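First comes the structure, then the notes that go with it.
With one protein chain held back, the other chains of the complex are shown just where they sit.
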Amino acid sequence: MALPTAEYVKIVEELFEKVKKFTYVGKHMQRWDAIEKILGKTRFTADYANLYRNLVYVYSVRAKYAHAKIRKIDVSEAEKVSGVLKVITHKDVPGVNDVGYVIPDQPLLAYSKVRYIGDIVALIVAEDPYIAEEAGEKVYVDYEPLPVIIDPLEIVDPITLEEKKHVLIHDERESDIVARYRIRTGDVKKGFDQASVIVENEYRTQYAEHAYMEPEAALAIPEPDGGITIIASTQCPYEARRAISKVLGMPFNKVRVVVPPLGGGFGGKEDVANEIGAKAALATLLTGRPAIAVHTREESIIGHSKRHPAIMWYKHGASRDGKLVAVEARIILDTGAYASLGPFVAWRATVHSVGPYKVPNAKVDTVAVYTNGIYAGAFRGFGNPQIHFAIEQQMDLLAEELDIDPVEFRLKNILRNGDRTVHGQLLDHGVGLEGALVKAAKIANWYRKRAEYAKQTGTIRKGIGAALLWHGNSIGAEGADYSAVSIIINRDGSVTFRTGLTDFGQGAIQGLIMLAAEILGVPPEYFRVEMPDTASVPDAGPTVASRTTAMGGNATLVAAYKLRKKLNEVAADMLKCSPDDIEIKAPEVYCRSDPARKIRWIDLIEECFWKGISLQEYGYYRAPKARWDDETGHGEPYFTYTFGAIIAEVVVDMETGKTYVERMVTAYDIGRVVNRVGAELHAEGGAIQGLGYALMEEIVHSPEGKVWNPNLYAYYIPTILDIPKEIIPIFVEAGYIRGPFGAKGLGEPSINGIAPAIANAIANAVGVRIKSLPMTPEKVYLELKRKGLIKL
Amino acid sequence: MDLSGLKDKLSYVRKVNDNIAIGALTTPEDLAETFLHKDKKYLGFYDIYKKFASPILKPLATIGGNIGVAVSASDYLTFLLTLNAKVKLVSVEGERLVSLEELVVEKRTLAKDPNELIYEIIFPELPENYSTAFMKIDRREVIVTGYITTAVCLKIENNKIADVRIAFDRVNKRIPSRAKKTEEFLKGKEFSVDIIREAYNKVLPAEMVRKSDFRASGEYRLDLSKVLMKRTLLQAKSRIVEGV
Partner (left out) sequence: MSTEEYPEIEITLNVNGKDYTVKVKPYERLLDVLRYKLGLSSVKEGCGRGECGTCAVIMDGKLIASCLVLAIQARGKKILTLEGLAPPGKLHAIQKALLDTYAMQCGFCFPGVIMAMKSLLDRNPNPTEDEIREALSGNLCRCGSYLRFIKAAKLAAEYIRKGQVYFEFKG
């Protein structure tokens, strides 16, 4: 944990206090990799196939049932197919046959039973991908089908949250409850007694799919010493190395993971990357040849983690003057066949479960359960899109009951500097929520439009809705929260940047370069970002939880600061002035008090070389320790929170029920904007992904646990014709002392508030409230019909 | 069956006597180059084009293949039913002309010999006071099957519905077909929203059986059929009367 006295903490705090003017930070800048990508030269994982000869192809034979005992696996026929080199089953796994993320509950190759339709029973390794697939049909598995459970309410009672009697999915664990969390603050009974209005509702959200454009891929290469190198499309190289080493039974230092740019991740390329990496590595280990595994789109959809479906029951109470007095909630998350990151998702959902408000009395119970659906894990927002969908509609309903404008009602209850969260955490500074909401309302013309839309007639109507959000930064009490980078200034003055944080499109690495450039005084063009590779980059923790800019940024500041200190000292010696007087503006270095006294950057570097001053620095940062009391849900779960306000404007066709989102204003308090382009793209991209989540996306299982829509044709993600005319990103910079120059994360929060803002806008437009996602044309129409608001 | 070798030969739109013939290998992209996309009578073709798959499919998909797959999502098939289209089948034994309605008997099933090739599609030219329209609605705008689709061919004379043909992706089978009872009800009546409403509330539900699946319920599909029937008819009428 970060001791307040640790050098790295002091560096970050000192820079936050001192530096207020920036050359690169906050400016619009081109990403370091934009040119290679625009030329189509960037190699994504599957593209490496062109660089290796003698490749073998790995095909996964998946379950025929979503829940069944395996009596026997017969691969003899498959092995006979010409061109097949090896058929791998659980018996061939040299190490531990498990790829579970948080809990060791997920075999890489199923042996005693299958628990969902994506479970893998065998791997075919063949000379040609088409042959491999063909041989897959010849693997015979003798199954004993078991009852399939798709509805989490068959696992738990919705009122008591107790486990029901059912055929266990994880009999080895003796329970299908994965995790439970709770919050107990104040006395909800008393709270509700004081309430003059109470609203109580059930909300549901769906299974959702990342649908990154690049399906998962991994390529394994045998090394002369018996080790294996795996090129993999993963967000977390060190985590993948841990998982693959475990399967292979090899020490970490013989397993090398290299991570090319990813064609999207959004949280999805964590567990499945371990799985596909392990599959390729096993094939290489057992055949001695380079092996490639690439998932088809269908495999990708069926075989990787999803966003948890949620069933949420919420009861909110407010006083006549519009103050929240109590919140009670029960949240059931369906984590599918395996835990994946389910326990952490459930925890994050619990932490945020009352929204960014002052709540004196709260009682929240969350439970995550297994079913026979596709396993659910990390997906941008990590439990928060679900609970915000419920909370923010509850807030609108309270405002309606109280006859207060929804923005005004929120302003009466939001967290501000000096307030305590529901967990008792004091937020003494860095809370920019009010600014975000006020600005968003102004730019969206909130009050005027609310008044205008109240007067509509006809069957095409407009509506405007707001939602607030918050999002704890980094991984909080989930685990060891550290990050690291190394910066090397080469003898020619160019800079090498290394970190185990990965880029899956989000562009956060660009932010790190801008931070380093700011401190060192060299332009970002001097930098080359090396590909994440466990053979060279430092372990920076996982690239998840909106932590790259904040955590990686701090590590970057530390490394750059240490380098800068050395550079200043050597330059001062050369220029005969004080180190504090040194200004670096590469290619020049001069004394601030006398700019005529100057040297070249390259000469400064050369001098360091001859003086024996090492210009290779490592920066490490460990977050302040998170605290969480399991009994009460009190403590400091995250060191800081990103806040935001979303305003969405919609047009609803009442005869078809179809909603079109015309415009969105998204205002985020991210402490300090580092990579401005990246921040804007997140505001836009998160809004568009949120729009898909709100209106169209849903993975649907059949009662037998098959997936009805494992493709991009019936799993609808927005096309360019479905998106708003305009998305207006606004940033508030409230500054958090332990973020790089005050910065917080935006990767995930950018989706949290979209669906509820759209839901509230639909309610404003046509007077019906859709309490389950996605808010399809059908749901809107049938609700209008039921209420007699539309008659054909 | 790879017919791409015949592409040049079987890609055309021709007027033959009082008929229009479309070669089986004509693609949506090819159609877009022809008068069918400009003549206001045939704007149903343009409507389909706008909603057909996505640009990367429009130069590849063929109208013959669209009929060949014979599914409710075959948009040209749905529309061509309103044009009383016939299909010319060719095999080594010779050629024959069958009505499209008789050719498509069930989902993925054509009343033809496997070695008979769909050669061209023929339909009578529409006189002046006719026009057509097609609509499809789904959760997103394109790359969709459509919750439902509707095509109409309408003739207006002195604001009377002189002739009308209405097809849906499904009426009571798993293939596109015409809502003939609804058509009969409308024929000869004064064109008005009220009469359309009466038709879709009283007659259409008697001949239409909509099923539920994971994408939508039968109830919603039936109601949406009513809405799109109204909208396509209004669209076709506007094309006849206003020219747009």
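Letters are used for the chains, namely A and B, taken in the order the chains are written, and counting of residues starts over at 1 for each.
We adopt the following convention: a contact is a pair of C-beta atoms (placed from the backbone, for glycine too) under 8 Å apart; a residue touches a chain by one contact, two chains touch by 3 or more.
Keep in mind that this is a model prediction, so the values were computed, not measured.
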Chain not shown: contacting residue from A:22, A:44 or A:313: A:44
Candidate in contact with the missing chain, chosen from B:60, B:111 or B:206: B:60
Residue touching the undisplayed chain, where the options are A:186, A:222, A:264 or A:767: A:264
Touch list for chain A against the chain that is not drawn: 28, 30-31, 33-35, 37-44, 46-47, 49-50, 81-83, 128, 130-131, 134, 210-215, 261-264, 266, 296-297, 503-507, 525, 677, 680-681, 684-689, 711-713, 717-721, 723, 726-727
Residue numbers in chain B that touch the chain omitted from display: 2, 4, 29, 50, 53-57, 59-60, 141-143
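Everything below uses one rule, namely that only the chains that are shown with their structure count from here on.
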Centre distance in Å when chain A and chain B are each reduced to the mean of their C-alpha atoms: 45
Interfacial residue positions of chain A with respect to chain B in the complex: 655-658, 695-696, 700, 702, 708-709, 712-714, 716-719, 721-722, 774, 776-778, 781-782, 785, 792
Chain B residues within the chain A interface of the complex: 54, 137-145, 147, 197, 200-201, 214-217, 219-220, 223-224, 226-227
